[in-house]
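Before we start, here is the structure in question, set down as structure tokens.
With one protein chain removed, the remaining protein chains of the complex are shown where they sit.
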Amino acid sequence: MTVSPTPVFRGVVPPVATPFTPAGEVDHDALASLVERLIADGVDGLFALGSTGETAYLTDAQRVEVARTIVRVSAGRVPVIAGAIELTAPRIIDTARALAAAGVDAIVTTAPLYTLNSEAEIADHFARIAAAIDVPLWAYDVPVRVRTKLSADLLVRLGVDGVIAGVKDSSGDEVGFRRLVAKNRASGSPLTLLTGHEVVVDAMGLAGADGVVPGLANVDARGYVALWRAVEAGDWEAARVEQERLNELFEIVFQPSGFSPDATGVGAFKAAMVARGILASGAMSPHVAPLDADAVARIRAVVAAWQPVAVDA
Amino acid sequence: MTVSPTPVFRGVVPPVATPFTPAGEVDHDALASLVERLIADGVDGLFALGSTGETAYLTDAQRVEVARTIVRVSAGRVPVIAGAIELTAPRIIDTARALAAAGVDAIVTTAPLYTLNSEAEIADHFARIAAAIDVPLWAYDVPVRVRTKLSADLLVRLGVDGVIAGVKDSSGDEVGFRRLVAKNRASGSPLTLLTGHEVVVDAMGLAGADGVVPGLANVDARGYVALWRAVEAGDWEAARVEQERLNELFEIVFQPSGFSPDATGVGAFKAAMVARGILASGAMSPHVAPLDADAVARIRAVVAAWQPVAVDA
Amino acid sequence: MTVSPTPVFRGVVPPVATPFTPAGEVDHDALASLVERLIADGVDGLFALGSTGETAYLTDAQRVEVARTIVRVSAGRVPVIAGAIELTAPRIIDTARALAAAGVDAIVTTAPLYTLNSEAEIADHFARIAAAIDVPLWAYDVPVRVRTKLSADLLVRLGVDGVIAGVKDSSGDEVGFRRLVAKNRASGSPLTLLTGHEVVVDAMGLAGADGVVPGLANVDARGYVALWRAVEAGDWEAARVEQERLNELFEIVFQPSGFSPDATGVGAFKAAMVARGILASGAMSPHVAPLDADAVARIRAVVAAWQPVAVDA
Partner (left out) sequence: MTVSPTPVFRGVVPPVATPFTPAGEVDHDALASLVERLIADGVDGLFALGSTGETAYLTDAQRVEVARTIVRVSAGRVPVIAGAIELTAPRIIDTARALAAAGVDAIVTTAPLYTLNSEAEIADHFARIAAAIDVPLWAYDVPVRVRTKLSADLLVRLGVDGVIAGVKDSSGDEVGFRRLVAKNRASGSPLTLLTGHEVVVDAMGLAGADGVVPGLANVDARGYVALWRAVEAGDWEAARVEQERLNELFEIVFQPSGFSPDATGVGAFKAAMVARGILASGAMSPHVAPLDADAVARIRAVVAAWQPVAVDA
């Protein structure tokens, strides 16, 4: 197998959940099954070690093992991009090299964490990382976690300079995303632009997104594949119908009460994966509080009341 | 003329700019001309005394006078909704009654300013205002100014309870807006939902918005009317083309450098209105710094390079 | 009686609570009694219509009436400064003139609310207000309510230019306050600097504060007078002892659970005032949720367990 030097990340690129055993270990068998299922359901790529993948709670060694499993199972059928989530460039480079050595096709990272930097320093941060690794670099814009909003001007300049190949936008800023699309196009489209917001894919597709990184695809990848095919076909009414169907499923994340955002979001996905038979255990990292029985029951009820997209036989 | 007891605010409802004379007085002749032009260009309603109308910088007396002029000129051809922007319910009620007495068809207001309230207190705030006025009440969600984000749950509950008739959403939160649309529909659509973000009207229309409050329509109302007609027709490609054309014009707001957000936004709109012959003076409230010659020149260049939508003769 | 043209606000200047009747009206008799009591307890000035005075929930007419009562009862024995809390300069000027006409000796206001301004615009804001009124102007720095932090550079420049006479600092930023003290002193001390944080008066006195605006003085003014006398005497150990005694009383504000900050803070003060026999009713503005019986009981328990400062007979 030869990995393309320019892997294409477009369409549906789910952030792969990291299954845990009830004892708190990464469950690589369950991870392998999940990857196999996602590919069978037609996804266009895999996003390893993102927020949904609980990467922040994994040690360096666990991260590499997770990347290896995903790379091994995907076996070149779809490209794999992996998050290198660390404080600053020198530390990200160490992580990114280890992940690239594990076989991932691209790396995605954020602005520095913890430190207080200027936009010029942030640009330099991405440039230093890109220069130090052998695979394409993407930028991940997620201000709710990083505090820093990456501006459209910065991102497009990094694209024009060949520093980054794309952006995963989880900023929740539809106005900024629209300007990013326009500026990118005006500069020859150096960037591939994926939205991280799984509940507005139809609208973001109309606005010019190249794809989506939907955490909810761990629960229903087929729906997102159907949705994106409608976007590609310009069938916006069909896209909207499918989006609204998926959004009914997304109500799972509003069922837990009194839990942290991390416990609520990933916890709801995993509980719904159990309800749909995708996982045997909904265990999260032991560093996140498990959902209670009431939350799980409410999530199961949402799943039970919901109809997946019909798929042609 | 009889004003309908349930005025309909859908489609294009521009926040009317408030022209000032260079001496710092409200220019009612220019305001009258602007209103006449907006109606001639086909707008569906008028939003008086919003942020774009510099209402925060107007005295009580000036606010009433502005409302009177807009009501007089519109003369029932389109409905008028007016902002009552004040600290708390008892003060908003005083302002709202004065504006209703001036003839506006509905009132829109925000969560309390300055105070630190619970969601229950905010719900009570809207209920007390609605009970004290004779025209429909709308909620204005603009956390960048108010600090408070109004939740979808709160807004739909206020709609179901008959407290508010609609929402102007300037939250910049596409994910929250989508959930608001879904919850409103599931509750029988008690609310009319207008987006305040003029650069994503096509996408918000696809997502289920009932209309838009575009500040940029002061510069080009015809474009927004054409855009919204495409949305209504379900012609999403045409809507996108028109949105992208308008977004090129919206680049005017990125031309000033070193000015406050208020000076930049309204200042750019007014400078472009002068460039297009809509206003004789780009003066803002004397409490906002005027744009410098460089900013104005750059704005004029954006306008000069831009092509308005073709309109059938 | 002749009011001094340069009223002195130093030492203990409590923000006077605004008593309400259970029916929701301002209780001017109770207000008069409270003012009389505060003066008898030795305060150095009165701060009318601040956050503790629930001024944001009062109409224009109510504000003037409250100012009149406080001015009438204080009768020149101590100076009165009044908050003019409104959106922007033209509106603040209207309010400030009405309050000055009611007899207050100085006006205090914040940066603009709701609007989005530059530091230059904020400087101009204070300058325009100062130029339009006949009494000294103070700046009130309370970013938790206003969003804007007033910088030490801005404040001292406004002092040097004669725009403002003093600052009430409720920023919670001890580092910034220390720099404000140093810069003010280096510029000839044009500003009088009062801290709004009643639980650190000893430390702020050591740091160079000229006085305090303690909401808690509505519950125990004598304690703050004793504390400030120790500060003036340079008896820092005595100041600390008295501060710590007052801080035990301040635990009242941590007793309510599930209420808004406004309900919690003012509500706790008023409940404790009832417990100490200072007020007959703990009613707040009807626009704030009343504390529940559990919160009131817990507040009463704190008051009961607490020992006021011994006062010489």
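Labels A, B and C are assigned to the chains in the order they are written; within every chain, residues are numbered from 1.
Note that in this section contacts are C-beta pairs under 8 Å (C-beta built on N, C-alpha and C of every residue); 3 or more make two chains touch, one makes a residue touch a chain.
From a predicted model like this one, the values you see are computed outputs, not experimental measurements.
The missing chain, though absent from the view, touches A, C when the full complex is examined. Residue in contact with the omitted chain (choice from A:T6, A:S187 or A:S260): A:S260.
Checked against the full complex, the one of A:R37, A:R145, A:R185 or A:R229 touching the unshown chain is A:R145.
Screening C:A98, C:V199 or C:A301 against the full complex identifies C:V199 as the residue touching the chain left out. Those residues of subunit C that touch the chain absent from the view are 172-175, 178-179, 182, 197, 199-200, 202-204, 206-207, 234, 236-237, 240, 244, 247-248.
The set of subunit A residues touching the chain not shown comprises 56-60, 62, 85-91, 94, 112-118, 120-121, 124-125, 128, 144-147, 258-263, 287-289.
Everything below uses one rule, namely that only the chains that are shown with their structure count from here on.
Chains touching both subunit B and subunit C: none. The busiest chain interface, judged by C-beta pairs in contact, is B-C. Distance from the subunit A centre to the subunit C centre is 50 Å, each centre being the mean of its Cα atoms. Among all residues of subunit B, none touch two or more other chains.
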